[in-house]
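For reference, the structure is listed below as structure tokens.
Note that one protein chain is taken out, while the other chains of the complex remain in position.
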Amino acid sequence: MSELYQLSKAGKLCVPAMNVNDSVTKQKFDNLYCCRESILDGLKRTTDIMFGGKQVVVCGYGEVGKGCCTALKALGAIVCITEIDPICALQACMDGFRVVKLSEVIRQMDVVITCTGNKNVVTREQLDRMKNGCIVCNMGHSNTEIDVASLRSPELTWERVRSQVDHIIWPDGKRVVLLAEGRLLNLSCSTVPTFVLSITATTQALALIELFNAPEGRYKQDVYLLPKKMDEYVASLHLPNFDAHLTELSDEQAKYMGLNKNGPFKPNYYR
Amino acid sequence: MSELYQLSKAGKLCVPAMNVNDSVTKQKFDNLYCCRESILDGLKRTTDIMFGGKQVVVCGYGEVGKGCCTALKALGAIVCITEIDPICALQACMDGFRVVKLSEVIRQMDVVITCTGNKNVVTREQLDRMKNGCIVCNMGHSNTEIDVASLRSPELTWERVRSQVDHIIWPDGKRVVLLAEGRLLNLSCSTVPTFVLSITATTQALALIELFNAPEGRYKQDVYLLPKKMDEYVASLHLPNFDAHLTELSDEQAKYMGLNKNGPFKPNYYR
Amino acid sequence: MSELYQLSKAGKLCVPAMNVNDSVTKQKFDNLYCCRESILDGLKRTTDIMFGGKQVVVCGYGEVGKGCCTALKALGAIVCITEIDPICALQACMDGFRVVKLSEVIRQMDVVITCTGNKNVVTREQLDRMKNGCIVCNMGHSNTEIDVASLRSPELTWERVRSQVDHIIWPDGKRVVLLAEGRLLNLSCSTVPTFVLSITATTQALALIELFNAPEGRYKQDVYLLPKKMDEYVASLHLPNFDAHLTELSDEQAKYMGLNKNGPFKPNYYR
Partner (left out) sequence: MSELYQLSKAGKLCVPAMNVNDSVTKQKFDNLYCCRESILDGLKRTTDIMFGGKQVVVCGYGEVGKGCCTALKALGAIVCITEIDPICALQACMDGFRVVKLSEVIRQMDVVITCTGNKNVVTREQLDRMKNGCIVCNMGHSNTEIDVASLRSPELTWERVRSQVDHIIWPDGKRVVLLAEGRLLNLSCSTVPTFVLSITATTQALALIELFNAPEGRYKQDVYLLPKKMDEYVASLHLPNFDAHLTELSDEQAKYMGLNKNGPFKPNYYR
């Protein structure tokens, strides 16, 4: 996505573009809801972990981090987080997670999970300080979050114990369990439910239809968020799966709220 | 807030205005985090309720509704919600709440809570169908959500059982427990922690300072969201209360992310 | 209860006695379910606390401690526990609570809660090390858990800030917030729902009826647990409140399980 915005900023975007990724529905499903389940699935399929009582640090408390933290906490893990953004950090506090620097806690952790979108979030120095058996994996969108390259050095031995699972062995015998060589755990070691794919595909299709049908001049050579109403439409198409019954505004209520009875129901920035 | 936008739309706003209400930090504290606690507090101070096993319907799954639902579910209540907005409804599904129409469930409910911002969400007809002992209260921002006026009719008897608590008695002896005469429960029957007030006051003060200090021309006669960086600043000022330790970006990381090391860290629409 | 057992041991019990306190239903309601709600209620009524992000230590992870921990964690507090019993300690681990010694964490805590049944669980030395504003209260069944007597000494100033709330002020100005002078918070600063009282009263009444009606020789001068079947009967009498529908065993199923269709359904030690 950010590439599109950079092209636009540089004046090099030659067609209108829709940032479907940041539509509320798609983002919540791709990140929060999907990762809430796949972090558990990915860890279970690859390791012998029992979640109860495990000390876990999650790097990044965005939607992916929130999903991972919720699931792990619910299953009895003791979770702390790292953040650069004070708003997300404060949310983590209010949700019951200690906000720490990675170096402060790295020695005690049983599991280290990255979901920042950044690079070198877990450094070789930190890998050196992990305890024996520590599991390291990446749920973020780049595979540079863990400095895996630094582990490919002669003093360390790599042992592939099963598909997607490497033991990195230090000279003193300490083993760190690296999953999917630092690539995305949710894609490498779990599956994405078709329900999530349906949300994504529907969002993309509607965005294309909108761009195709839009009267000339509505969209310029820029990047747009999906119109709120279409985002709501994607959601409404998926509600019958849950036998969910929406309430309709009465005329009087719509007038009182200053809303159209068919939406959109919220301002654009509402998530 | 919406009054400001209406003035602006009508071209009648004669100074720049800051919509502090929709800053992320203030909104989450005023609505989500504060109500998560005050719904429990308000109900406990006024009634004999035990939350475990109670059937509760929450009307509206915005930030206030999300806070109420989280708290009540955590204490063992069985919660369902009503919504007009398909995006919020889908979120409710994913969070484990059935999405229903009020009329479908009203007969079984032990507690009915409104947090929609709308009017006549609970009608006289629905009040007539509630079961004996049903508790009705409002956590939303208007006191028209419950049609209390319709209860002031000769066939019904009002009995004040204690401060903020009325029993409305039907001719057949059925009693509905109305809290705070339909006014805001969190303000009437609970307290707002000073921590929440501090977030609000800090946000307002910073907004005023920004408007006062801004170079001419930065703000016109319009309504603005608080700049992300100031929202982040409000959050960062409150982190020491939790002994939270923020991580700082390295130069390399900031460059990789295309971010200033001091923020803002997220796009404006990020919540 | 333990007095009865001591009398019995000493051969001084002159009538049969029923230990109603340890019936499953009564115990879960008096301790787990009731305290899960009253810990929140008691703290909210007496202090300005916001639970989110608060560091809390709960001393004792029995039924009362489990209730307190569940509720506080659910509302975003960061909770750790102390225990003497390895089985309860292991349960705390699996439920996601760090098991610590009080002295290790006392400096960082925002709230200290005792529920051990023991004495001097919080000592003067630990009170001396608490941080400014730390809240101390007792949910256990004795009021000796906090060494309150040690606080009645000339160098400390007591300031009653409202009913049930004392600030104990150290010479350097540090204030510790003592609730209910160390007596039971749930009884002093919260209310017991009538539903809990109904469970207790029903259990006691049935125990008396059983003792009165029992054929001679069934009960000797000893202490007995309530017969499982009567414990189940107490529960079944309270199920209609929740519109709960029990399943009945078919003849074939009852035979397969070796159970009477009307219970008891579990061995005596089952909780």
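Labels A, B and C are assigned to the chains in the order they are written; within every chain, residues are numbered from 1.
Definition applied: a residue touches a chain if its C-beta (ideal position, glycine included) is under 8 Å from a C-beta of that chain, and two chains touch if they have at least 3 such contacts.
Source: prediction; values computed, not measured.
Engineer: Which shown chains does the chain we cannot see touch?
Structural biologist: Missing chain, whole complex, touching shown chains: A, B, C.
Engineer: Please identify which residue in C:S2, C:N132, C:S163 or C:T194 touches the non-displayed chain.
Structural biologist: C:S2
Engineer: Out of C:K101, C:R152 or C:R218, point to the residue that touches the absent chain in the complete complex.
Structural biologist: C:K101
Engineer: Identify the residues of chain B touching the omitted chain, counting contacts across the whole complex.
Structural biologist: Interface with the chain not displayed, on the chain B side: 52-53, 73, 76-78, 93-98.
Engineer: Go through chain A and note every residue touching the omitted chain.
Structural biologist: Given the touch definition above, chain A has residues 33-34, 36-37, 40-41, 44-45, 48-53, 55, 70-71, 74-76, 108, 190-191, 193-196, 241-243 touching the missing chain.
Engineer: For chain C, which residues reach the chain that was dropped from this view?
Structural biologist: Within chain C, the residues that touch the unshown chain are 2, 6, 22, 24-25, 28, 33, 82-94, 98-102, 104, 117-121, 225, 231-233, 235-236, 238-239, 242-250, 252-253, 256-258, 263, 265-271.
Definition applied: only the chains that are shown with their structure count from here on.
Engineer: Which one of the chains is closest to the middle, using the mean of its C-alpha atoms?
Structural biologist: B
Engineer: What whole-number Å value describes the gap between the mean CA coordinates of chain A and chain C?
Structural biologist: Measuring from centre to centre gives 40 Å for this pair.
Engineer: Rounded to the nearest whole Å, what is the centre-to-centre distance of chain B and chain C, using the mean of the C-alpha atoms as each centre?
Structural biologist: Here the centre of chain C sits 33 Å away from the centre of chain B.
Engineer: Would you please write down the residue numbers of chain A that are in contact with two or more other chains?
Structural biologist: Touching at least two other chains: 93-94, 98.
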